[in-house]
Each structure stands twice: as structure tokens, then as C-alpha cells.
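Starting off with a structure, shown below.
Note that one protein chain of the assembly has been removed; the remaining protein chains are unaltered in position.
Then we have subunit A:
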Amino acid sequence: MRNAFTALRAVLCASAAAAVIAMAPAPAAAEKVLRATMHADLRVIDPIWTTQTIAGIHGMLVYDTLFGVDDNLEPQPQMVGDYSVSDDGMTYSFTLRDGLKFHDGSPVTTEDVIASLERWGAKDQPGKALFAQVEKLEKVDDKTFKMILKAPYGLVLDTLGKTGTNVPIIMRAEDAATNPNEQITSAIGSGPFKMLKDEWVPGSKAVYVKNEDYVPRDEPPSGFAGRKEVKIDRLELVWIPDPQTAMQALIAGEIDILEQPPIDFLPILEGTPEIKVMKTGAVDSHWGTLRLNHMHPPFDKPEMRQAMYHLINQEDFMRSTVGDPAYYRDCHSYITCGTPYSNDAKSDLIGDYDPKKALEKMKAAGYNGEPITVLAATDHHTITPATQVLLNAMREAGLNVDAQSLDWGSVVARRAKKEKPSEGGWNIFVTTSSGTSAANPVINTWLGASCESANVGWPCDEELDALRTEFAFARSNDERKDIARKVQERAAHVVPYISWGQWTQPMAYRADKVSGIVPVTGLTVFWNIDKKE
């Protein structure tokens, strides 16, 4: 085939040369332009207002954070120069480092920081948990402020350095004064990139340029910490909705980075000499969740929920959704496998795949063939096949399945409904989360069990919630690990959800042009990347 095309090219080249030359694009300017196609297009520019990951990526470009986690998920100072903690663990004192300026030229002050933290703390779940323990934020001067706690909360720095969604970015006080349920309209931060808002076409392209005033730290880049040096002049996030076209665009060199190529396409990309496929970050990027509704029968009984363990063969789910074993693994831990607090303290309740046993246990728990409403997303590249695997297992067990086929937008709306399944509610839905969002029991909000105020599904278990709180107040890593084991054991009994596997999403890029990608999990970052034109 290749020879045929070579011959065809030779024959046609002469006649077409003039036209091709005439139609060739104008020579690119000397500036270094990096073009990346992300997993989604940027539609929202307020990373506090929404939890969309792409908005978080935009946030990490335009804004800066007080702390950032490094490769080992340890929080390291970023905008903060010096900080100290009182002996009783009740007072944190932070001093901003020199040279911090917003894109409009104004200096970053503690007023901006306090206003930003308050807005974030009213919106983000781990932020809310932190602010529940904050007595006050006190300005000392323009560069120093104190966080005075009501109790010695142990996750202050981890929470300020959190990644994933709703990252505690620092914006101007005037922007941070916006109600957190209302979107800010500006994109003026103090981060390493400036957004060219006039060139933003939602659903097509977002453009950023290097912030010449940004002063990077001296430490080498590590995760979200260290030196954020911008080596390109312009970054274009080009949204290509069709994965096939996106892959062809990378092969043709029209884009430089494809953030999340479908795993099916990896053999083609790996076979292209100019392209390299890399794993992003030490932590797996995703894990799958089977969420059960604790509010309504039949899953209001723990025995019914525990029986569902016998319907989950993670290998089936992973083969259907990811395919290549190089990128997935079994993980029954309620904390992301591969992170410091994950553990195998699963009780004997987590059983092997056995549909007959599942039905027997359910009957013993009082199940009489009532319909089980499953919200089946029809338009999601991962959730849709995973739901089909679940439905097959449930039907194989002989359960009365009421599969409601909906687009993802409708699933998201319906899962928030607390009504009975027969009145517009639900029993089960399938979703995915980022690996970093479950790195400890507090930030893993799916583990929350505070009944009606918990995340959708509304698990209700005082002991599990108390253990999460205990984890937040632990003062040493050993103590935390011990509590994490107890959380795992309790969660295995309560079954707030069932994991159906953990995997990592690789990134593909033009290795002939691009170098210096910082491997991180959760939010792709663009500092330190260089490009040869």
C-alpha cells in the first residue's frame, strides 16, 4: 500500500507542485507554539465554580497555588515562601514569596489569598472539611497571614496542595468576591500562563501565552511542585472531538500532544516513529465506581450491597473498557492503589465473582425480584461499556434489571434525585473518578457516609464518617495508615460503592519536537515543556 502511494505521489507531484506551493500555509512565526488536544474542550473558566477537569487544567495554567503536591504526593510550598506551624498544631503562619504578580500587574497580597481561600472553602468538599476547622484567617501584612484552627486538623497542607478538581487557586480579591455558585468572568491569575480570552472559542480553541512576569521557584519540577518554567511562547488547546481525527492530526504533526488517546489507538501511535506514548504520573489516572443508592430498597440493607461484590469481576470490566492489561490493574482498596494509604485490609465480605451466590445472598436478605433501576449511560467511552458489563452480570444472576438508557447529561441530573426509583430515582449507576481524588479517606468524597448530606447515593454510617474525621486529625503518617486500614474494613462492610478497576490513561506526543513533559496525575500541566520548530 505504501509503495502504491509512493508511486502515486511521484506521478501527481509534478502536476500538483505549483498548486501545492500556492496553497501552502504561510511560514510560521519564530515563536514556539505548542498545540495540544485535551480530553475535553474548555467551556468554563472558573475552576472553583465547576469540577470539570479541563477547567482545573485551565486553572493550573492561569493561576498559582499556595502549595503543590510533588511526585510522592507530599505538599510543597509553591506561592508560599516560608511557613510555620505552632507546637499545638492550631496556628499556621504563611508568608508569600517575592515577585508574585497578577497578569494585570498588581501584586498578590494576603487579601487576595484570604478571599480566594474563603471562596474555595465554601465550594470544595475537602475545602469545606478544612474550613469547618478554621477559626479564622488573619492578615498580618501584605505578605503574611495566619490560619488559626479550632482543632489541630492534620490535613491543612495536604488540602491546600490538593490536585484534581476545585484546586485552591489564588485569584484577585475582586474576583474571589464573586459568589462561589456564580462564575467569574475574568481569567486573570498569577500563574505561568496568561489566557488570551479574545481568542477563546468554546468548543474549539483556548489560547494562552507565556507570562513573562512569572518568577518560578528554584527547585526542580516535581508533580505540581517546584520550578514552573514556561519554555514555549504560546499554547493552543485545540479541541478535536473525533478521536480518529485527533490521532491523525498528531501523526500529521498538526498537534503536538494528544492528552488522552483511546487505548485502542495506542498500537498505531506506538508504531509511528515520531510519536511517543507515556504514562502520566506515578498514580493511576482513573478508577471505576459502581455507586449504590443507600436510601431506597433493595440496597438500603448492607447485606444486599455486600452481595453485589459477587457480581463484579474487575477483569471483565477492565477488558471491556481499557483493553490492554499494561494499563490496568485489579484494585479492591477504597484508597487509590499505589498511594501511601491504600491497603488490602479487605474483609472476607469482598468475594469472588459468583452470580448464583449473589442471588442467594440477596434472597436471604429479602430480595423478591423487585426491579433494580440502573442508570445506563449511552454516550460515554468508558462508563457505557462498564455499565453493559454490570447489566450482563446482573441478568446472569437473575436479577430484575430495569436499565434506563440515558445520555450522560441525563444520568448526572437523575442521580441527584432522592425520589424512589419508581418515581424518577435510581438504584445503581456507574461512573469513574480520578486516581488522585481517592488518595486518602477524606478527599475521597465517595466514602462520605453522612446520610442525606453525603454524595449522591447517600450512604449513612456514623462509624465510617467518624473514621474519616479521625484520619483528618491524625498527626503522623503511621497513625493515618492505621486509620486507613480501619476505614477499608468498615467501608467493605458498609459498601458505599464498589470499585470495578483502576487504570492509567497514557498521553501521546511528538517526541521529535516536544520534550520536558512533567508527568503528573489528575491535571496535565504545560510548564517545563519545550518545542523544536
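Here are some notes:
By definition in this document, contacts are C-beta pairs under 8 Å (C-beta built on N, C-alpha and C of every residue); 3 or more make two chains touch, one makes a residue touch a chain; residues count from 1.
FYI, contacts and distances are computed from a predicted model.
Think of the chain that is not pictured: of "NADH-quinone oxidoreductase subunit NuoF", "Transcriptional regulatory protein WalR", "ABC transporter permease" or "PD40 domain-containing protein", UniProt labels it "ABC transporter permease".
Per the touch definition above, the residue from A:Asn72, A:Ser204, A:Asn400 or A:Asn477 contacting the chain not shown is A:Ser204.
Contact with the undisplayed chain is limited, among A:Pro241, A:Pro325 or A:Gly366, to A:Pro241. Residue in contact with the omitted chain (choice from A:Glu254, A:Asp324 or A:Glu370): A:Glu254.
For the options A:Lys418, A:His493 or A:Lys513, the residue in contact with the chain missing from this view is A:Lys418.
The chain omitted from view is touched by exactly one of A:Gln133, A:Thr373 or A:Thr445, namely A:Thr445. In the complete complex, the hidden chain is touched by one of A:Ser116, A:Asn293, A:Gln314 or A:Thr431, namely A:Thr431. Seen from subunit A, the chain kept out of the figure touches residues 5, 8-9, 12, 16, 20, 22-23, 25-26, 41, 43-45, 49-52, 123-125, 165-166, 179, 181-183, 185, 200-205, 238-242, 244-246, 248-249, 251-252, 254, 379, 406-410, 412-416, 418, 431, 433, 445-446, 452-453, 455.
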